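The structure's right below; bear with me while I get my questions together.
Only a portion of the chains appears, each positioned as in the full assembly.
The first chain written gets the first letter, and so on, giving A, B and C; residue counts start at 1 in each chain.
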Amino acid sequence: MNERIFEHDNQVVRRFFALDTQTYKSGALDLKTKELLGLVASLVLRCDDCISYHIAQCRDAGVDRNEFFEAFSVGLVVGGSIVIPHLRRAVDFLDRLEAE
Amino acid sequence: MNERIFEHDNQVVRRFFALDTQTYKSGALDLKTKELLGLVASLVLRCDDCISYHIAQCRDAGVDRNEFFEAFSVGLVVGGSIVIPHLRRAVDFLDRLEAE
Amino acid sequence: MNERIFEHDNQVVRRFFALDTQTYKSGALDLKTKELLGLVASLVLRCDDCISYHIAQCRDAGVDRNEFFEAFSVGLVVGGSIVIPHLRRAVDFLDRLEAE
């Protein structure tokens, strides 16, 4: 789907996507920490696709189940019970990733 | 101000505050990482008081200026330009903390 | 799904769920009023699962169709036209509940 977005020659959109990729590169903060930041930001803003994406990235970066649940707990307490349906889908997505 | 909130005997409110404190205790994720999670969540939800609070906590937990700016960059890219005024106040708050 | 969340021994998450349950217990405000508060909060925050949950709870607490629509009208006016798709799904859910 990103390819269809890039087919259209809009420089602001393209640069935004490049910047988004650059944001999570290891730097003063390591990749794992940055992906956890992306995950919790996605949880409190309640975007399921973003949550799934960052769960997969976090897992590749070595985040274990205890760490995931602590990150989830921050998202839940900051964002409130409105986050619960997204937390359910997040845990379901994580379970399926681990089952593969 | 919290004291005036606690003066009133509402158990849900009191327990929420206790839970909020418990959330950032060191566990599978260390204190520094958890405070960074709280900071970025506050940035994307655009709450100046919460941002200042977590900047102070992060600083006590040893977050340095490069790490702060990388956390800010995640908040900015996830949350968009609407975050910019809050980022300005965040940097101003951090500058004043460091000047003390 | 909640059971799979509770299987993981994260005390903050578990306590949050317990607190969430406690919040809607009858007290100074009765159950019906509290569930209506939960419904309108869910409407303006635009969470379909939360809206459906509170509609079912409100119905069990005796909220009738006129009362539902007045609660919907508060959510719609406070939250704006962005609430409309969620209102449609809310009315559809209520219709199906009443048809059972």
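To be clear about the criterion, a contact is a pair of C-beta atoms (placed from the backbone, for glycine too) under 8 Å apart; a residue touches a chain by one contact, two chains touch by 3 or more.
This one's a predicted model, so the numbers in the text were calculated from it and none came from an experiment.
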Please state the number of copies in the whole complex; 3 are the ones shown in place. 6
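Just so we're on the same page, only the chains that are shown with their structure count from here on.
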How is the touch graph of the chains shaped: line, ring, star, complete or other? complete
Using CA atoms for the superposition, what rotation angle relates chain A to chain C, in steps of 5 degrees? 120
For chain A versus chain C, what separation do you get between their C-alpha means, in angstrom? 27
The distance between the C-alpha centres of chain A and chain B, rounded to whole Å, is 19
Shared-contact residues (touching 2 or more other chains) in chain A: 66, 69-70, 73, 77
Which stretch or stretches of chain C touch chain B in the complex? 11-12, 15-16, 19, 22-23
Any idea which chain A residues touch chain B in the complex? 19-20, 23-24, 27-29, 33-34, 36-38, 40-45, 50, 64, 66-67, 69-71, 73-75, 77-79
Applying the document's contact rule, which stretches of chain C touch chain A when the two form their complex? 1-2, 4-5, 8, 10, 12-13, 16-17, 20, 23, 41-42, 45, 47, 49-50
